[in-house]
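I'd like to ask you about the structure that follows.
With one protein chain removed, the remaining protein chains of the complex are shown where they sit.
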Amino acid sequence: MNQNINIKLTDQKLNLQDCYAWIQDPTCGGISIFVGTVRNTTQQKKVNKLDFSAYSPMAYKEMQTIAERALKQFAIKKILIHHAEGLLNIGEIPVIIAVASAHRNAAFEACQFAIDTLKETVPIWKKEYFDDGEVWVNSHP
Amino acid sequence: MNQNINIKLTDQKLNLQDCYAWIQDPTCGGISIFVGTVRNTTQQKKVNKLDFSAYSPMAYKEMQTIAERALKQFAIKKILIHHAEGLLNIGEIPVIIAVASAHRNAAFEACQFAIDTLKETVPIWKKEYFDDGEVWVNSHP
Amino acid sequence: MTNEEQIKYSHMKIKLLFFGITQDLVGNHTVDLNIDNTISVAELKSELFERYPNLNKFPNFAMAVNEHYANEDTLVNDKDIVAVIPPVSGG
Partner (left out) sequence: MTNEEQIKYSHMKIKLLFFGITQDLVGNHTVDLNIDNTISVAELKSELFERYPNLNKFPNFAMAVNEHYANEDTLVNDKDIVAVIPPVSGG
């Protein structure tokens, strides 16, 4: 276990203050945080809610891999990746990524790398619910 | 007054949750937050505390200018810039910048633009206190 | 199929997991599958398209073997867990 990595996949609400409390560090001057939130529209269509499902054990591994790569590639001290599972309403938080570093550029770069990679590799799927039906995102047959 | 801009210069503690509550928006899917924190060392020297002083009316204007430029240059919806004044201890927060946008890249870019520009243009000065004295940062005669 | 082959067949069992749209197309999240030999992911894919013709509606999925992304040549062995991974959309 790397004490500078904090990974969580949970059906509880994500908590920004908890993430900040973990990431902040007396040796770090810059913290970059990305918060993903559920938008009320997608491609001009009103979204009512989202449902996130995950292949949990693999999702943990892939998030861990992202964190390890970020610690290796960027001059950062700590990284946190929290993702929610289950039903989320508009404005709720599917994902929080937080990175702490001595100097801010590394934190920004690592944070952006982590969310970009998460969206490519971590086995989590999002179903969007509209007034007239539902659809798996990125999976239109 | 632009309702999508939130500027503050205060001698009170900055509050991340308050910033998040203001920035989050049902039309936005991505929020990029930068939190500056007081590091315990600078150039291998132990720092005890920092003192921030500002030319307040001009600092407000410059922060407002940064926010307006960010809203113009990047596809973002809202931007918040909060800066603290007075004595801060290690781990405390001199600055929080938060940006909300429909898509995340614009939020990241605008957030980084805002903190980079703030550090160049906003008339705020930082004095570092060491065991053996104090020094104005960036101002060694 | 000879008797010998049938015996061998019954000895190798893998677990298939379907996620996202593939779960809907197949109608199941978990399927136990007997295989007659160690096979490649490519071979297993062909088998899946035969068993679940609906999967042809969304053929561009990835596969994971034992919680790691696999490529076409990755071998699938007895007791492996094989996941069908449509394009992810977390975050």
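Some observations on this one:
Order of writing sets the labels: A, B and C. Residues in every chain begin at 1.
By our rule, contacts are C-beta pairs under 8 Å (C-beta built on N, C-alpha and C of every residue); 3 or more make two chains touch, one makes a residue touch a chain.
All values derive from a computational prediction rather than experimental measurement.
The shown chains contacted by the absent chain are B, with contact judged over the whole complex. From the options B:Leu14, B:Ile31, B:Ile76 or B:Val95, the residue with contact to the chain not on display is B:Val95. Only one of B:Cys28, B:Ala100 or B:Val122 touches the absent chain when the whole complex is considered: B:Val122. Contact between chain B and the unshown chain involves residues 36, 52-55, 57-59, 61, 83, 94-95, 115, 118-127, 136-139, 141.
Here, only the chains that are shown with their structure count from here on.
With centres computed as the average of Cα coordinates, no chain lies farther from chain C than B.
Centre-to-centre separation of chain B and chain C, using mean CA positions: 51 Å. Chain contacts: chain C has no residue touching two or more partner chains. Those residues of chain A in touch with two or more other chains are numbered 36, 115.
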